[in-house]
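Apart from one protein chain that is not included, each protein chain of the complex appears where it belongs.
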Amino acid sequence: MSDKALVTRDGKGLRRLTQTDEFSTFIPLAVIMLITAAIRPDFLSIRNFSAMFNQIPFIAITALGSSMTLMTGNVDISTGRVAGFAGIMMPMLVVELGWGAAESILLSLACCLAIGFVNGFLVVKFGLPSFITTMGTLYMVGGARYLMIKEYQYNLHAVEGFSLVHAFDQLYLGMPLYFWCMLILFAIAFVLIKRTLWGRRMLATGDNNEVATLVGINSKKMQVQAYMLSALLAGIAGILLTLDMGFGLPENGDGWEFRAIAGCVVGGVSLSGGKASPLGVLIGVTLVFVAENAIIFLGLPTTMRVAVQGALMAGAVLFDIFRQSRKVPE
Amino acid sequence: MQADESIRFSQDTGAESAGTQQFAMQAINITKRFPGVVANDNVCLNVRKGEVMGLIGENGAGKSTLLKVLNGVYPHGSYTGTLLLDGREIRPASPNDAMLLGVGYVPQEINVLKYFSVAENIFMFDLRMESTRDKPQDGRPVRKSRTPFANFSEMFRATKQLLADNRIDLNPRADVRKLSIGQQQMLMIARALAINPKVLILDEPTTSLSGKDVAQLFMVIRHLQARGVSIIFVTHKLAEIVELTDRVTILRDGKNISVYERSQYNTRKIVQDMIGRDIAAMYVKEAQTPGDEVLRVENLTVEHPYVANRNLIENVSFSVRRGEILGMAGLVGAGRSEACMAIFGMLPVKSGKIFIEGKPVTIRNSQEAVRHGIGMVSEDRKKFGLNFVWDIRNNIGISNLGAVARGPFVLKSALSRRAEKYFKSLRVKARSIDTRVATLSGGNQQKIVIARSLNSQPKLMILDEPTKGIDVGSKNEIYGLINEMTKEGVAVVMISSELPELLAMSDRFVVMAEGKVVGELAQDQATETSVMEMATTTFKTVS
Partner (left out) sequence: MKKDAEARLRSQSGSALSRFLLNPEVGVLIPIVILSIVTTSIKPSFFTWKYFSSILMGSIFIGAAAMGEAFAIMSGEIDLSVGMNGTFSGVMAAYACINWGFGVVPTLLVGLGTGALIGAFNGFCVTKLKLSSWITTLATQFICTGLAVTVSDGYPMSISSLGTSGFTRARPLGLSWLFFIFIGLIVVCDIIIRKTKFGYRLRAVGGNQEFAQMSGINVKRVKMMVFIISGLFAAVGGLFDVLVNASASSTFGVGREFRAIISVAIGGISMAGGAGSMYGAGLGVLLFHTLWYALRILKIDTNLQLVLIGFILLLSVLLDIFRKRVEARRLIGG
């Protein structure tokens, strides 16, 4: 991490690092890992970790998209269904219509962008509550993905000459391909958000709409773009899961939206907008998974996994509220 | 034609020696109308190069409207009149446009990006750090997109330079949410200075500052002035006008009243120009003999909601008796509304005592306030006054459901009877109590708000700007209502920024300034001048 990336901090080196919001998410992650490892050393085993990291990337990519809408002050709960939609549309195009990998992926993602645009348009243009609006698209997309398929699942392994799916069967440096895809996407997002004009303006839109307008930012356009990116990233996550499994299932992605939002919130994304960092989101999603995993290692029933997630989310928001309620010095 | 008039106006005001080209900014014959009101009526404002022009006037004098014209909130075309910057006409279409044209604006409220660094706040309009170096075209800098990346190192350097040039003590890398209020105010000034403005508008910049910060602000302003920047300094406070400005323009009722050079300053005269309204004989005050004390407040203190170690109001004490009207005078932001909100349980009280009919009470929420016999009409009718989803019946009836209920059930016939009673006695102009309140005129809406408070049978009625934004006829009816209240023995606390109205209606006065009570006046002691002089006191030491 370059020190230029942490421009909003004061001080040098380590001190500057400890003042970042990402750092305050990292501490609980480290604490949970240390405590669990102290009690059950096999928690830190490579097997356990690679099992965890097999699930993290899909939610993490979706959460990255969710953080885009959250940072502009809205919420998108259609991401899970959009992921499932793209995840079944891509193999459908390949198997039914015999399309190649590139064009089927591109068309699927284009559809995702269109869905995101509809979300953003309805929220920005008509002032509909974002939660209800995206709930509407959640249902529409959720139904549409079943409508367009003739079979329940499409097996990509059975398609002659579809080599992309084999690339996902192998490990690279001990990690599956989608893990590296996730890292690349987060790196791009990190640069976009932290370093580019576009990213800074996106954050400014959610931070203070009035100031954003004053300095000439088109905040409506920014909000629509955030929705489009949210749908796009969800679509990518869905397609990556399909490629990893080798076949598409329509119900993939169900429930991802709230796990993604939970990851964002734990990762320090403010629900009132203006504060989000890709690194924080990645740590946040990891924290959610590690905490669930740790709970199981510590002997709580596996079935409490979801409950832990809920408690973590509420705790993270409470922490955010507490931090914001501190008074400004005179 | 218009230009002629403007020249005549500037000649009238003793600026004949200064030709048009010497003015940094001119607003000529600005007229801005709203439905039913002329907020600015042929207003002119001429600011010379490198001078600090004070703009002063009471609430509703038309200052904020003029500022919104100058900084583009009201776009060109929504008003009549001409804006000249350095002798050339400008037509700002938005605040951003005005900013790029060279009109810097610092709003009254703190308005910053809290999750960004100081430097990014200042240069958010161009993080590439290019446009300011490009040649301007038509007054606007040209934007070229050579790179999508923000140039942070250049930005920090430029910020450091900018802050040093203007003697503003801020760290470019500092996190904005960790800055104090005073520093955030300085940041907003630096943000406005980043575009090299020809004119800088400061809208009541001292409201949120402590004494030390005010001194720092004045130093920065003098420094800017020395560098040739013109400043429009809007304030309520006379001391600041005397301390800082070279000339002062006084507005009243949307019109130009006078312009004084520094050498002509005379505080009494300025005050008179601010308030000199005709007191129409329409306020018919029916004096009642005051009875027992209903409310006494001792050393009431309310903390600021988000600034540490600061109070909204401090050690406020007063009392009011049966049948008496206590007038609370002061400027906007003096803490009058906050004191009343605290008494009504809407703001948490930090310390101090409230006595109702001699007995000490604690009021933690509005429910308890109503139970102790307090009724309140808030200043903001839209936000606090009405439920626009409802008809007149429910809007009036909601404050006293107990009187129209049997057990848990509300008897609609009783509710209607009660609402009808107030509907008739307050002479609300509407077809029936089934009419939705959203369809009523402002005056009639205000009657509904008052009816709602009366419906809870208060012993003490707090009226915060009860005649704000309503027509003259309705105003008179409201005065009549207040008289009727006192006749029935209700104690009234009245806040009004229209001094003549307050003077005519009240039996006694409490004057507040900067969150404190600065004096109490009996009816015969109070004149517009004596009240205004008290209300413009400032505790902030400027040196």
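Each chain gets a letter, A and B, in the order it is written, and its residues are counted from 1.
Operating definition for what follows: contacts are C-beta pairs under 8 Å (C-beta built on N, C-alpha and C of every residue); 3 or more make two chains touch, one makes a residue touch a chain.
Owing to the predicted nature of the structure, the values given are computational and were not obtained by experimental measurement.
Participant: For the chain not shown, which residue from A:20, A:79 or A:137 touches it across the whole complex?
Facilitator: Spelled out, the listed residue whose C-beta touches the missing chain is A:137.
Participant: Touching the left-out chain: which of B:47, B:356 or B:370?
Facilitator: Touching the chain that is not displayed is residue B:370.
Participant: Applying the definition given at the start, please give the residues of chain B touching the unseen chain.
Facilitator: Residues of chain B in touch with the missing chain: 344, 346, 365-367, 369-371, 376, 378, 383-390, 394, 397-399, 401-402, 405, 408-410, 412, 438-439, 452, 456.
Participant: Touching residues of chain A against the unshown chain: what are they?
Facilitator: Within chain A, the residues touching the omitted chain are 75, 122, 126-129, 131-133, 135-144, 146-147, 258, 261-262, 265, 271, 301, 303-311, 313-314, 317-318, 321.
Keep this in mind: only the chains that are shown with their structure count from here on.
Participant: Going by the contact rule at the top, pick out the chain A residues touching chain B in the complex.
Facilitator: On the chain A side, the touching residues are 4, 7-10, 19, 195-198, 200-201, 203-204, 207-208, 210-217, 270, 274-275, 327-330.
Participant: Residues of chain B touching chain A in their complex?
Facilitator: Residues in contact with chain A: 94-96, 99-100, 111-117, 119-121, 124-125, 127-128, 148-150, 152-153, 156, 171, 173-175, 177, 179-182, 184, 210, 304, 306-310.
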